[in-house]
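Dumping the structure here so I can ask a few things about it.
The complex appears here without one of its protein chains, the remainder shown in place.
As written, the chains take the letters A, B and C, and residue 1 is the first residue of each chain.
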Amino acid sequence: MKDRNHLSRVNVSHSATIIENGLIDIPMLQLLQADGTPHKDATLPDIDKETALKMYNTMQYVRVLDERMIAAQRQGRISFYLACTGEEASTVGSAAALQDVDMIMSQYREQGTLAYRGYTTEQFMNQMFSNEKEPNKGRQMPIHYGAKELNFMTISSPLGTQIPQASGYAYGQKMAGQEAITICYFGEGAASEGDFHAGLNMAAVLNCPVIFFCRNNGYAISTPAEEQFAGDGIASRGLGYGIKTIRVDGNDIMAVYAATQQARKIALAENCPVLIEAMTYRLAAHSTSDDPTGYRSKDEEEKWREKDPIRRFASWLQQQGWLDEAADQAHVEQTRQEVLTELKRVEKVPVCVIDEIIEDVYDTPPWHLQEQLRELKAHISKYPDAYPKTSGRINNG
Amino acid sequence: MKDRNHLSRVNVSHSATIIENGLIDIPMLQLLQADGTPHKDATLPDIDKETALKMYNTMQYVRVLDERMIAAQRQGRISFYLACTGEEASTVGSAAALQDVDMIMSQYREQGTLAYRGYTTEQFMNQMFSNEKEPNKGRQMPIHYGAKELNFMTISSPLGTQIPQASGYAYGQKMAGQEAITICYFGEGAASEGDFHAGLNMAAVLNCPVIFFCRNNGYAISTPAEEQFAGDGIASRGLGYGIKTIRVDGNDIMAVYAATQQARKIALAENCPVLIEAMTYRLAAHSTSDDPTGYRSKDEEEKWREKDPIRRFASWLQQQGWLDEAADQAHVEQTRQEVLTELKRVEKVPVCVIDEIIEDVYDTPPWHLQEQLRELKAHISKYPDAYPKTSGRINNG
Amino acid sequence: MAKMNLLQAINNALITAMTDDERVMVFGEDVGHFGGVFRATSNLQEKFGRGRCFNTPLTEQGIIGFANGLASQGSVPVAEIQFGDYIFPAFDQIVNETAKWRYRSGGQFSCGTLTIRTPYGGGIAGGHYHSQSPEAYFAHTPGLKIVIPRNPYQAKGLLLASIRDDNPVLFMEPKRLYRASVGEVPEEDYELPLGKAEVVSEGSDITLLAWGAQMEIIEKAAEMAQNDGISCEIIDLRSILPWDVETVCASVMKTGRLLINHEAPLTGGFASEVAATVQERCFLHLESPITRVCGLDTPYPLAHEKEYMPDHLKTYEAIKRCVNF
Partner (left out) sequence: MAKMNLLQAINNALITAMTDDERVMVFGEDVGHFGGVFRATSNLQEKFGRGRCFNTPLTEQGIIGFANGLASQGSVPVAEIQFGDYIFPAFDQIVNETAKWRYRSGGQFSCGTLTIRTPYGGGIAGGHYHSQSPEAYFAHTPGLKIVIPRNPYQAKGLLLASIRDDNPVLFMEPKRLYRASVGEVPEEDYELPLGKAEVVSEGSDITLLAWGAQMEIIEKAAEMAQNDGISCEIIDLRSILPWDVETVCASVMKTGRLLINHEAPLTGGFASEVAATVQERCFLHLESPITRVCGLDTPYPLAHEKEYMPDHLKTYEAIKRCVNF
């Protein structure tokens, strides 16, 4: 047995040194200025026109989707929605830096990531309407997306649970010898959960190739960041876990893209976690159930609206001569139409047949679930009007 | 509503800075050299002879207690024991820096703290023998001490739970306007629990006057610190929470005393938590159920035995001319005797009468517990030989 | 008396308790300035200051750990868990700590002053994680009390009693009644007893037992049954732990039949405890098997919520099966 020495890294001092806030200053990577011009001393990541436009168009897509779905919720067509507005650069920019083989484990505000992976409007609508075409079979509330073929893990509402899970997933990828990593998204609020601590510490100790991507958007529902933590954001915790950490301007898609590319490279090459803290702002209400006027000022929101990540990237693209304003307008218009059309079409798709209620609890339904289903079907058949969503398609065979 | 800006502290940089291990170097406060001589540039805390000797004698007391109780466990007289050996400076030195009004919430290896507060040999024995004289009524295993009159919270086995509890306790002290703090002890292993994260973060945000005292003794049972975390010990986490943090040589009682005094002053004056990481080593087995030869070398242990905290303090006391070797020897001998005498006396004290089995579940036993007790007593009366500890004192009244 | 909905009754009870005893403190996620996502703690911070009503960081295990320590110190914490579905990260703090604190210390210390409030239950299109009814998970834990009100009047009286009871209480609020249930609530201070069921209406053929939001369901089913000439005795259990065996058994001795309804899945739900106890104590009086009308043994599904629920129709059918056994 080799001797262990947990003091080997420690230096001795003879007067008490208090380690405290301000001791290190964690800078925030920003490549594009507010007007879209690169900072003079900044080196932009290599990016071709096609990728840049795909990123831009995805941002626009998500912005439009959010607007439409909030409207649909107001009209009572869907029960719930939760917007990404203001955080498109964080979600799309990080997605663009990944490979399709990488697993995405997200919190719930990352539809930009999902759209970039190729989730279609029809898929979004199916999920939002909880219908039978939805692979998750309509079992969860709107916005709990999941798509196995896109390596996008089905979202779960309990906050923070995906963090240690991502460490485990990444460990499995490593053990299976895959050239792939896991990215795990979460908010600065969720980072207060015990699971955050467990997940980051385990990833560091067990050398898991995972990117922890924290969207620090200033709020957890009504709770401002200053009532969430007293340290220097989430980035300052990385040091405590011995995790390489990058803080980035979450409204600067070029910075997010560059940081995530670098993080992915490190995670794969060194088999280790990397923490990214993206500083951004939740421009929308927390969700359609929330009204932010109860806890923050319009003024504050306005200041952030001026930092709109889409506008900043648009300016840069214009400077490259890559953005055709007419095409952009057309794309936005077309997305609006597409969302509307799909929404109208999809809201007529029925929910799953009642037989699905007992599927996927176990790999196959045990006898007691079969019995419960039999009784339920008999009951629905007796009172078809009371269960209109399913009674029309009862198969008592 | 005032505008909030979670970016106000953040500086911008234009090339990615990776924050990583080694960026800050957290020094370890050490005042006495291995031979007990103060470092040249060190300022020792004010300490009078009486206090110093009380500290020294408590260290010796605990060392002897540990030896005797391990022996008693080997002889089958008690079921379990867990020694503080090697960590006397951390536990006694911190206790000496507190006031009696301060609440102590400990893990389980802090009998030094308890002895310093005035817990007597008889009390130790009562607890170890789970008898009716023990205020906890013998309901928990040996070493789960608790003494309300000493402001020492009853110990609970689940690790880390006391950490957020200590934040809450301290918050209550502050709200009640008490000039008192809470100290919370835990091992570097327990610091991996989610409760650690919750407790430290809450204390920082809610301004709780609490000292988090981590005994980093290199092991959690068989798990070495290097498989517990990848950062720079536990101290490096303080920064992430915005908590003032001091690392100290846990085998140097003067350093521990000075650091804890300072921490208490800060906690009270600023209504805030302070984190202390004491670097030390568990010289004994984890507990009497453990055999460390399975996971660490004698050699490694030997290296640490040379850093014996008692010997170091003895040397310093000698240098002050405060230590009378004969008196010291007599004290050790007298402690041995006292422990032996009390042990013999106390092992004859019976356990609580059976009526106590339903007390303290609620403030008063509800009817169903009364019914269960009645049935139990009737049953014991029917089979008195099968329940020898309680059948002799059944009162069916 | 004033007309209040269930949320207003809760808010009123909190104001009453905080006015009466300055050791009472209310905290949890978003409960401070904003007054909670359901607004149960509206205006408390304004009225009583940030020290006594505050936001916590987003950590349920931390909230209850903190509350445990605060309670053991002698303060009177009323901690909110935003949804019953999110109480599980605090399971260890509740089951291993809160509940055992007094016992393990021989009564030297306790968390007796703690009250944990949490909204529970379905029927609001909340799916998997905004619909669960976790009472049975806690009912296996000696040392805890569990209380569930069915309307605003009960809510105020039971919450005040819970806060003042010297035992830790898990107070579960049926969230689909938050705004739907409206009734007269005395403005003055009053308490309703813990551990006591309430016979809501008397009957002779079968006893129907439920709690919280399901009370409406069994009342509706009882009406339907009455049209068939079946007379139902309706009991609101109100306290799940310790529960009122005496009242329930007295009723079953009279009616000879028992139906229990709860939203949580059947297997291991609290109806099983009631059935097990009642069959033992009323064995010779039972004229038909004790029947449980409960959620299916699946997670709580969104699209099939209506089908999943143990509604009045399922209850009505079960009443008939019982009576015609």
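Note that a contact is a pair of C-beta atoms (placed from the backbone, for glycine too) under 8 Å apart; a residue touches a chain by one contact, two chains touch by 3 or more.
As the structure is a computational prediction, the values presented were derived from the model and not from experiment.
A.B. asks: Taking the whole complex into account, name the chains on display that the unshown chain touches.
C.D. replies: Within the full complex, the chain not displayed touches A, B, C.
A.B. asks: Out of A:Ser106, A:Gln140, A:Asn251 or A:Thr280, which residue would touch the omitted chain in the full complex?
C.D. replies: Considering the complete complex, A:Gln140 is the one touching the chain left out.
A.B. asks: Among B:Ala89, B:Leu159 or B:Ala314, choose the residue that contacts the chain missing from this document, as touch is defined above.
C.D. replies: Per the contact definition at the top, the residue touching the missing chain is B:Leu159.
A.B. asks: Among B:Ser222, B:Gln329 or B:Thr364, single out the residue that touches the unshown chain.
C.D. replies: Only one listed residue reaches the unshown chain, and that is B:Ser222.
A.B. asks: Footprint of the hidden chain on chain C, which residues?
C.D. replies: Within chain C, the residues that touch the unshown chain are 61, 85, 88-89, 91-92, 95-96, 99-100, 103-104, 128-129, 136-137, 139-143, 241, 264-265, 267-273, 275-277, 279-281, 283, 286, 288-292, 296-299, 301, 325.
A.B. asks: What does the interface between chain B and the hidden chain look like in terms of residue numbers?
C.D. replies: The missing chain touches chain B at positions 79-80, 130-131, 137-141, 144, 156-159, 189-190, 192-195, 220-223, 227-229, 289-290, 294-295, 351-352, 354, 356-358, 361, 368-369, 372, 376, 379-380, 382-383, 386-387, 389-390.
A.B. asks: Give me the chain A residues in contact with the hidden chain, please.
C.D. replies: Contacting residues on chain A, toward the hidden partner: 103, 105, 134-137, 139-140, 144, 146-148, 153-154, 156, 158, 161-173, 175-176, 182, 194-195, 197-199, 201-202, 205-206, 359-363, 366-368.
Note that in this section only the chains that are shown with their structure count from here on.
A.B. asks: Farthest chain from chain A, going by mean C-alpha coordinates, please.
C.D. replies: Most remote chain from chain A, centroid-wise, comes out as B.
A.B. asks: Got the chain A residues that touch at least 2 other chains?
C.D. replies: In chain A, the residues touching two or more other chains are 192-195, 227-229, 295.
A.B. asks: Of all residues in chain C, which are in touch with two or more distinct other chains?
C.D. replies: 54, 57, 59, 61-62, 89
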